[in-house]
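One protein chain omitted, others in place.
Naming follows writing order (A and B), and every chain is counted from residue 1.
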Amino acid sequence: MNKMQRALRELTEMDDLAAQDSVMHRLHPTAKLLSTILYIAAVLSFGKYQLSGLAVFLLWPVLLFQLSGIPVHICFYKLRFVLPLVMAVGLFNPFFDTAPLLYLGPVPVSGGVVSMLTLMLKGLLCLMASFLLMATTGIDRLCASLRRLHVPGLLVTLLLLTYRYVGVMTEELAVMTEAYQLRAPGQKGIARAAWGSFLGQLLLRSMDRAQELYSSMLLRGYHEHFHYAPVPAFSGKDALYLLLCAAVFLLLRLVPLAQWLGGLVVR
Amino acid sequence: MHMADALLAPAVAAAMYAASGTAAGVSVYQLKKDDEPQKLPTMAVSAALVFAGQMINYTIPGTGSSGHMCGGMLLSALLGPQAGFLSMIVILSIQSLFFADGGLMALGANIWNMAFYGCFVGYYLIWRPIAGGSLFRNLAPKAAQRARIVLASVLGCVLTLQLGAFSVVLETSLSGVTDLPFGAFCALMQPIHLAIGLIEGLITSAVLLFVYASRPELLRDVDPAGQAEAKRSLKATLAILAVVVLVVGGGLSLLASSNPDGLEWALFGNAGAGYSENMGLDEESYGLSSAAADRAGAIQEKTAFLPDYSLAGSENPAGTSVSGLVGSALVAGVAVLICLAGGFFRKGKPHKP
Partner (left out) sequence: MIEFQHVSFAYEKERPVLRDLSFKIEKGESVGLIGANGAGKSTLMKLLLGLLQGEGRIFVDGTPVEKSSLAEVRRKLGFVLQNSDNQMFMPTVYEDMIFGPLNYGLSREEAERRVDAVLERLGLQELKHRHNHRISGGEKRMAAIATVLAMDPEVILMDEPSSALDPCNRRVVINTIRTLPQTKLIASHDLDMILDTCDRVLLMSGGVLVADGPAQTLLRDRALLEAHRMELPFRLSGC
């Protein structure tokens, strides 16, 4: 399977997840979008050593994974994009910040190690949050919600159309790549001689495709106005969910819950 | 170069969102003013093409590695800066939403680092003056145009990647999540991206040359007949000079001015008090971390991973303590319990994808 086929599989996977039904799926997309942003903001607002404060935030995605019935392993697969830069940045911290921050019994733990772990945990939490948003919402409902949040129509329509053609183009390139590899066994990538023409050919065809697509839109009465998926009205239930999220995040951000819990056990 | 959420503080993320949002708003406004409705499908299909095209591995001759294409330059050469910028926004959004490549909160920063520089700086400072200029007049018209396209793509990719990499360093450092000194971080990022920029530039130019050979009218500011007007010559030369100065002055001189073996020195724990000053760092912005680093440096612990014993955690900076860690473990326990009780909340089994 080449990179493009993998990407396609990931796309269809997300579509499938979003097509399921659960309490989380039924929530208004705007409520989910805003609560996710609040969550990520709360997580990112923690200082670099506040590992224990952050740990409590793990509960929210875990709870949501359960409520939505979304399998968590797909999310971990996506860590491969998140981790490299986070690791590259975080791994240096233990080298630079060597002062012990606390002792686990006799073992000292340096500030750098704590800040590295904090950084990685942040990476994981944010990933889970945005993954959950998309896995329970899907592109069409997200676009409808974005439009209601007054994101310019041009941009939202572009997102919707591009999403559709990402599938088409990726599939086409996957086939082209396979055809190329069949005729160039043992080559890792596209050879110098074909650098321009490989994508260039597809690019030219794409321009014709765009023209045809535009015709298709025109023939169906398109005039500067797009219709988005119907989204049920923002109900009291959605508002309650959003308020609850905001309150809980604020509380967890301000109250060192993990510290208290630990205090009950340790001393 | 996609930044994850974790690398940003909320304030930095919000600031970058504001900056990118403003650029997007202006772009939308200008595109609407132009009123070319057929541009929308072209943008969508081009964006999808670039999205897929960035997954192609191009073999780099003479090495075992492979490179990728630079989307920002390609899109702005095809669609112009505003449409290119919006297309890049959409690509980055899809990458972040569906592939977790770059975070939701970091989207603003990623748009700025990759799309803004690639499209606006790349177009107005490089593509338009060079590709639309009249350099290489001593060559045959077509050959001159080809040379201009190559020069513009390579310079454009190098410059925009340097700016992007520098912004990554700046944003991460301002967010205070790393202890890597600013200078060392730059010394790490800029040269890597110089190499990447050169290769991406060559790949992008290959694609653009193909388009130029088959359908030159698709390229912005490129004269299909290869008969460039002479009036832009001075402007173009000036722009190129400015860019060369920028690249050399910005990217390379950062390397030169940083301590010759800055990174190595830093890595092995010699971070003395003078180090951060050397690197032109604002120590205030580092607060605790730089204080800690200074102390650590004074002790010159070679095996940096093992913390020094001489400093007790007397001044606990941010509330992490043993009880905190134990509490976190308890939280993890609760999380497991929630998982176990999962079936209780759900109707039926989770569907297999």
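Following the convention adopted for this analysis, contacts are C-beta pairs under 8 Å (C-beta built on N, C-alpha and C of every residue); 3 or more make two chains touch, one makes a residue touch a chain.
All values reported here derive from a predicted model rather than from experimental measurement.
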item: Among shown chains, those touching the left-out chain; value: A
item: Options A:I40, A:L54, A:V89 or A:L213, residue touching the unrepresented chain; value: A:L213
item: Of A:Y103, A:Y180 or A:Y222, the one touching the omitted chain in the full complex; value: A:Y222
item: Residue in contact with the excluded chain [from A:V23, A:L38 or A:V168]; value: A:V168
item: In chain A, positions touching the absent partner; value: 11-12, 15, 19, 139-140, 160-161, 163-165, 167-168, 171, 209, 212-213, 215-223, 225, 227, 229-230
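In this section, only the chains that are shown with their structure count from here on.
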item: Length of the line joining the C-alpha centres of chain A and chain B, rounded to whole Å; value: 18
item: Chain A partner contacts - residues on chain B that touch it in the complex; value: 1-10, 13, 24-25, 28, 31-32, 37-38, 40-49, 51-53, 55-59, 61, 64, 66, 69, 78, 86-87, 89-91, 93-94, 96-105, 172, 176-181, 202-203, 206-211, 214-215, 218, 266-267, 269, 271, 289, 292-293, 295-296, 299, 301, 304-309, 311-313, 316-332, 334-335, 338-339, 341-342, 345-351, 353
